[in-house]
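Just one protein chain is left out here, and the rest sit where they should.
Coming up: chain A.
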């Protein structure tokens, strides 16, 4: 590094370049998070009938809201439902994504371009639209597939998972496929010379190299699954089997906008954020050595 100008100017420059990012971060991330914490510690207290001026004021309640959020049975029941739904989505969606990526990357594939676009296309359909489309297909009197009530209590989780898998497989496939294309072809030639079949190449060469990408897609998918909201919310008006607190995020929405309790909603948001952090970083910690070990 050459110091051609005054030291003061040089040391100010990085901050100048960083300023837009810092301002955006503060405005749209730090302040909202701070405000959420602020709300989570407060509550309105009503006196008497609660009608008229001055009968309602905001008070500090400490950790009461958070305690209520953590001990709310309905929230944990929601986590359990999301756990079942999420396991299903994660396994099926990522399994299919990996399968499709490997198939598209294999030497014998036909109509590769068309298949790639066809599998990716559902990702371009907004979640609400996808849920509505599927919702209509699920309705007993409208469905072309007879004999199954897709919206019954026993089937509704699978029906929702299907919407998520349909919409998410393409994106994950593309991430994995792009990674596959970056692998030098010479690896495969070497494997073939050693007598490896296409299947053996996929299992022993491609998948091990793909592990970091698989981990990346898994982390993204875990986060998205924890935040599941669109599918159940859109399907809810069509059936009796999805409650207003089916997923934790739906409970936040209900508290904030249906029952008008921003304070509980803020507290539950913090709990969800904590669970997301624990799950995502927990998963990363478990797989870190394997995935990123080579890079160190």
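What we mean here is this: a residue touches a chain if its C-beta (ideal position, glycine included) is under 8 Å from a C-beta of that chain, and two chains touch if they have at least 3 such contacts; residues count from 1.
By our rule, contacts and distances are computed from a predicted model.
Participant: Refer to UniProt and select, among "HprK-related kinase A", "Deoxyribose-phosphate aldolase", "Sugar ABC transporter substrate-binding protein" or "Metallophosphoesterase", the name of the complex member that is left out.
Facilitator: The record names the chain that does not appear here as "Sugar ABC transporter substrate-binding protein".
Participant: With respect to the chain omitted from the figure, which of A:179, A:233 or A:269 is a touching residue?
Facilitator: Of the candidates A:179, A:233 or A:269, A:269 is in touch with the missing chain.
Participant: For the chain left out of this view, which of A:39, A:75 or A:214 touches it?
Facilitator: Among A:39, A:75 or A:214, only A:39 touches the chain that is not shown.
Participant: I need the residue numbers on chain A that touch the omitted chain, in ascending order.
Facilitator: That gives, for chain A, the contact residues 29, 31-33, 35-36, 38-39, 43-53, 55-56, 89, 93, 127, 136, 139-142, 153, 164, 167-168, 171-172, 217, 220-221, 223-228, 230-231, 237-245, 249, 252-254, 256-262, 265-266, 268-270, 272-273, 276-277, 280.
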